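With one protein chain held back, the other chains of the complex are shown just where they sit.
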Amino acid sequence: MPEIFINGQPVAAGDNQTVMQAALANGFFIPYFCWHPNLSVHGNCRICTVEVESDGGGWLDIACNMPVTKGMRILTDSEKVRARRKQTMQFLTLNHPVDCGICDKAGECMLQDHHVAYNGSPSTSREPKVKSTKFFPLSKRIVLDNERCILCTRCVRFTREVSKTDALGVQSRGDHSLIRPSEDGAFERDEYSDNVVDLCPVGALLSRSFHYQARVWYLKPTPSVCPGCERGCNVDLWHRRPEWRLRALDPAQNNRIDRVTPRDNPAVNGPWMCNKGRDLAAVFGRARAEQAMLKGRPVDMPAAIANARQLISAARHPVALVSSWASNEELASFKSALGGVFASYVKADVAPAPGETLSDDVLIRPDKNPNRAGACALFGAEAPRYAADTDLVLVWGEGTDFGALPRGARTIFLNAWLQPENGHADVFFPISAQTERAGTYTNFEGVVSAFSPCFAKADSVADAEALFPALSTRPGSAT
Amino acid sequence: MPGRALLTGFDVTATSHLLADYRARGGYATLEKALSSMTPQQIGAEVTASGLLGHGGAAFAVGRKWGVIRLNDGQPHYLCANADEGEPGTFKDRWILEHAPHLLLESMLIAAYALQVRHAFVYIRGEFDLPYRRLQGAVDEAYAAGLLGERVLDRDFACDIIVYRGAGSYVCGEASGLITSIEGKRGYPRNRPPRLTVRGLYQKPTVINNVESLANITGIIRDGAEAFRKVGTAKSPGTQLISISGHIAKPGVYEVEFGYPFAKFIYEDCGGVLGGRALKAVIPGGISTKALTGAEIEPLKLDHASLAAAGSSIGSGGMIVIAEGTCMVRLLQVLLRFYHHESCGQCTPCREGMGWMHRIIDRIVAGEGRPDDIGLLYEISRANDGTTICGMGDAAGYATVGILDKFRDEFEYYIEHKRSRLGGVLEVATHA
Partner (left out) sequence: MKHLIPEFDRLRQRFPDTFASSLVLPCVRRIQEDRGYVADADIDELAAYLGVPRVQIEEVLSYYTMFRRKPIGRWHLQMCRNISCSMRGSERLLAHLERTLGIAAGETTADGRITLSTVECLGSCGTAPVLVVNETYHENMDAARIDALLKELD
């Protein structure tokens, strides 16, 4: 554990650390573009240059590739370092189009941040900027603006080291270098391709689905968990900030997920997520069930509850199919309120789609529901079993073939989504979705992750967690 | 003769590059001596004692570079002879490849033995045709004669030499770019650390030496370090192959003993400036060294210390002679166009800076220069000094600053009058 000095302060660096790692771990900021904690070092941007003090006259060199040595004295903000950084920023913005006004990255762009912090001056160049391709289709999901690209190669290293598709490369050389996808379409098939959009320190790699959708400073990232599989990648769901909900806008715009980004959790997904999770807006944007019903006939919630309680108390052999998309909190509520009444089995809400990758060596897991582990911990892992005399089935969550349930059994159905089978149930309850409440999921390795609400639920929709006690017919429970 | 010769002291004939002729001159006897009576450590010590400096441009002590290799560390070691010779003005390694390829091979075998190398490479620039054929021919002869392969000279020493052809990239002459090219990729140079002698080709310890550096090994082992040190100067032992071109009467490759007077070399050995013109400038060691005026070279000797004291360098031994009447603005344009073309594009200062400098000089030459252009060229050069992944950024800066320092007035004239004071001439004399 060599002791080094950063800006005069002693720092206990780790063995085999670089100055960059030691500095960041100890609260000293060194700016960077091409360095990334989860990728190999390339050392091409040169912005992380620091000064090494030495009795015989010091020197400047990049920190990301500089091994710590005992007693070394580093300056991260000396006059020389500042001059070097300013010059580096001058070079980086030399041919950069500086079209922030139409660039999605504005507001979260490292080039903007470092320009303001370390340069702040106009360009000293009088030459016309080098032109390049501006809307190169890297894939159906991602568009590339080569003029904005600073060739940090984070995206190339990602496909080489993380997704392991070798799908991106650098064509040509010098200031004509271009990031390009492998011509066999490997990038189109890379299930982690969208991570390069997060990685890109500038507005060169852009998500097509987010292109021109919203300015990031109007958006709020709400911590959540991707429900796409039992990995439970931690994510941020970005939606319009409450204070920026404008009446002038289409209400749908105020209440949609604008984009999904990974939230770094070393115990689950690191800083990555797969492409399926990027499209959660489509999952959560599906039509919602908002009306309680009795065999398709609209009723109010108290009437539905009363009806369901009757069915439950009259049933002699009730079976429950428990949602594996339910939160731990909802599951605990069901167990406590109704677990003693129903023979409960855990069901999949979502099955793999045709052609969907089942699993891989990176993040994707075969079970496409986020909380099977949490559900099975409470209700076991057996497949549902019906007896000849099963007379009531409570189905919780989507994905059940009602035609396969025992004939003659009555059904109580709880679902967030507007689906045809809602109208076939004897009693139907519209329930809240993940984005409307707080809760936790347990992933396949037992790691528990929490999600927070983004939106308010409709008044006519019930929280399952509160509904179960209301359905309980035990003495002392809610009526 | 510019001093004593160590490498070129034989008659070049139609067959002198062939194995039979080389053997008749005593070829491969030194390899025999090394394998039979010396240990790897002894060879390394002799090379270190000789003070041999690298001849590729950096003048790093060869013995010191070799000394980083840890013998018996259980890892494969690799040796690469750098025959990329891309530095404009340089064509002296070519002489060895065409006329003394076996000298290189024998030296490489001795080095391989000293460094415990099983597979050695000669990285030869892709454009070379005759030099490649001669070298590959020599390699084939060596295999046929049992000088390469599983049992070299029928001893318990195996060594393979592979000739690896480049494909058109100046930075593949930079040691780490060379290695990345041999790995079958774009010739991207690498940051140090790690040194290539620690992690080089496929992350294994690798020694890269210039062809001429290696060519000297055989003589050093044959005659000993002391004999080598008797030639040249104390700080620059031995000789330098200088390839001289440009406005010189007798261009070609000359072996010059270190310490030989610069002016004498130009005016006597090489016949002086074309057409008897005055000497305007000399770029002594490849375009990445700083130009010296005709007056400045008068007191200088051709060795590292003398040129360094004058603010320049022996460099790669590619000497370019510039006659009075040459437009230095147009000359710098040729150089900056070259650096721009060759930038690999990895790191910010060079990728952006080379294009920037090229565009500035093009604008000046087109009559659209601005007064602050000179300051900008200095600033960009400074911004590439010690800031880049490899030395090319620095090199472009030295070339630019060297010419601006000595010939600023020509640039000021061109900018002010929108034309060259010398008619934009580069070809001062027509080739005879």
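In order of appearance the chains are A and B, and numbering begins at 1 in each one.
Quick note on the criterion: contacts are C-beta pairs under 8 Å (C-beta built on N, C-alpha and C of every residue); 3 or more make two chains touch, one makes a residue touch a chain.
The structure displayed is predicted, hence computed values, not measured ones.
Asks: Would you indicate which residue among B:A175, B:A225, B:I244 or B:L377 is in contact with the undisplayed chain?
Replies: B:I244
Asks: Which listed residue (A:A13, A:A167, A:C274 or A:L405) would be found touching the missing chain in the intact complex?
Replies: Among A:A13, A:A167, A:C274 or A:L405, only A:A167 touches the chain that is not shown.
Asks: Considering the whole complex, which of B:L279, B:I322 or B:I415 touches the chain not shown?
Replies: B:I322
Asks: Since one chain has been left out of the picture, which residues of chain B touch it in the full complex?
Replies: Residues in contact with the chain left out: 76, 85-91, 93-94, 118-119, 125-130, 160, 162, 164-170, 181-187, 202, 243-247, 251-253, 287, 318, 320, 322, 326, 331, 334-335, 337-338, 341-342, 344, 426-428, 430-431.
Asks: List every residue of chain A that touches the chain not included in the displayed model.
Replies: Residues of chain A in touch with the missing chain: 166-173, 180, 182-184, 186.
Quick note on the criterion: only the chains that are shown with their structure count from here on.
Asks: Take the average of all CA coordinates in chain A, do the same for chain B, and state the distance between these two points in whole angstrom.
Replies: About 54 Å separates the centre of chain A from that of chain B.
Asks: Enumerate the contact residues on chain B facing chain A in the complex.
Replies: Result: residues 169, 186, 191, 193, 340-349, 351-356, 359-360, 363, 370, 376, 379, 383, 386-389 of chain B touch chain A.
Asks: State the interface residues of chain A toward chain B in the complex, per the touch definition above.
Replies: Within the complex, chain A contacts chain B at residues 41-47, 49, 59-60, 62, 65, 67, 84, 87-88, 90-92, 94-95, 124-127, 130, 150-151, 170, 172-177.
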